[in-house]
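The block underneath contains the structure these notes are about, expressed in structure tokens.
For chain A:
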Amino acid sequence: MQFDSINAFFAMGGYGFYVWLSYGVSALMIALLIFMSCRSHKKTKEQIAKRYHRENKLREAAKKQAEQQTQSQAELLEEPHESTS
Partner candidate 1 sequence: MWKWLHPYAKPETTYHLTGRLIPWFSYLSIILLTIGLVWALLFSPADYQQGDSFRIFYIHVPSATLSMGIYVGMAIAALCSIVWQLKLADASAAAMAPIGAVFTFISLVTGAAWGKPMWGTWWIWDARLTSQLILLFLFLGVIALHNAFEDKVMAGKAAGILTLVGVINIPIIKYSVEWWNTLHQGATVSKMGKPSMTLDMLWPFIFSYMGFIFLIVVITCIRFRTEILARNGMRQWVRDLAVKGES
Partner candidate 2 sequence: MSDTAITSQLNQPIALSYRSAFMLILKRDVTLAFRHKDDIINPILFFIIVITLFPLGIGPEANTLSRIAPGIIWVAALLSTLLSLDRLFKSDYNDGSLEQMLLSPHPIFILVLAKIVAHWLLTGLPLIFIAPLLAVLLHLNENSYGALMITLLLGTPILSLIGAIGVALTVGIKKGGVLLSLLVLPLYIPVLIFATSAIDTAAMNLPFTGQLAIIAALFFSTLTLAPFAVSSALKVSTN
């Protein structure tokens, strides 16, 4: 152990401010980087899920529309049949 007391440890032989500034800024920056990286990972996942749901909806809407169209076409085809019969 290089320091006699906790105060001496924080004082760092008069260089306390500079030493703790360096260590503090480094820790802060790295923590921030890790936090941002994790957050962007989560956000990317969320975005992909959102797009997936949106596309599902669009696809179902398109399917419905197509079904309706074939239905109405079928009705149109049936009409003359009915009149002749």
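Per the selection procedure, all candidates are chains of the complex that A comes from, given by their letters.
The rule is simple: contacts are C-beta pairs under 8 Å (C-beta built on N, C-alpha and C of every residue); 3 or more make two chains touch, one makes a residue touch a chain; residues count from 1.
From a predicted model like this one, the values you see are computed outputs, not experimental measurements.
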| item | value |
| --- | --- |
| Candidate from 1 or 2 that touches chain A, complex-wide | 1 |
| In the complex, chain A residues that touch candidate 1 | 1-3, 9, 12-16, 18-19, 21-23, 25-26, 29-30, 32-34, 36-38, 40-42, 44-49, 51-52 |
